[in-house]
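First the structure, in the form of structure tokens, and then the observations on it.
Missing here is one protein chain; the remaining ones are kept as they sit in the complex.
Entry: chain A
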Amino acid sequence: MDIDIGFVAITAVTLACIYGTLAIGVSITWSSLGLINMSYGFTFATAGYGAWLVSEYISSLGPVVILGGILTGALVGVLVCAVAFIPIHDKPNFTVRGLIASLALSLIGTQALLYFFGPQSKTLPPLFGDWELELGEVVLTADKGGAILTSILMLTLALWWLRSSRRGLEIRAMMMNPHAASLVGIGVRRTGFYVMALTGGLAGLASVLLSQTYFVSPFSGVTPLIKGLSVALCGGLGSVGGAMIAAVMIGVNEALTADILGGQYILITQFLLIILVLIIRPRGIAGILDKQREA
């Protein structure tokens, strides 16, 4: 058995970066708003279309396309917040209703995309130019290198903003205890919009970065949604650190499985891994108990 360690490592790191971007979005949304955002896949697909429109009609420069994707994602995030969070977040049975409302939004959204853009998938132009970097035996191609650098950069920026800005402080307060946060004057609805714009932007970024793998089509969001959710789940909903650890784990697993067993077994091993983690730790790697969160 010969494993191409360099290739596996590069693939694992790329996947970990992109999954981390997706999973942190899911995780932050759940812990601050209490909303399982099932319309994440829809955000993902729409951001892809936004980036595609930008590359068609404005400019096909890499950074401009990425920015277009991020902005579209943020916009869709705000829309989801306005429709699926604001009207029901103080009503009974919010968690289930929020989940179903975001699922309904995703159904409407993907069908609308299908209606307007048709079923053919679109391709984005290469975003990071055409270069290769040789590190010993390992070859780092442009798309992978660009994806790693961009996602690390954007994640660092987002986490830094979350850690050091006034709004970030509000969001973190909401994550710790939404009720107490609202008591000390942090507007739940306003913070909801910030959170959803941030996570939507992260989904948009992941969408642009993954566009080479999944292309841009109305249903391209399903697989990333499932991956993002399962990584967030594995890491423990609500924990940024746990999401990062889980992203690395899942990325390594995916790269190894693809190299050793073959692409069709990825989901199976991934699923088994997640079940294993969840049976050992029912709340994920770094998840906190509901009771602790509510106290």
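Note that contacts are C-beta pairs under 8 Å (C-beta built on N, C-alpha and C of every residue); 3 or more make two chains touch, one makes a residue touch a chain; residues count from 1.
Quick note on the criterion: contacts and distances are computed from a predicted model.
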Protein name (UniProt record) of the chain left out of view, among "Aldehyde dehydrogenase", "Amino acid/amide ABC transporter membrane protein 2, HAAT family", "Acetolactate synthase" or "Monovalent cation/H+ antiporter subunit C": "Amino acid/amide ABC transporter membrane protein 2, HAAT family"
Candidate in contact with the missing chain, chosen from A:159, A:173 or A:267: A:267
Selected from A:9, A:78 or A:103 as touching the chain missing from the view: A:103
Touch residues of chain A, complete complex, unshown partner: 36, 41, 83, 87-88, 91-93, 95-97, 99-101, 103-108, 111-112, 114-115, 219, 222-223, 226, 229-230, 233, 237, 264, 267-268, 271, 274-275, 278-279, 282-284
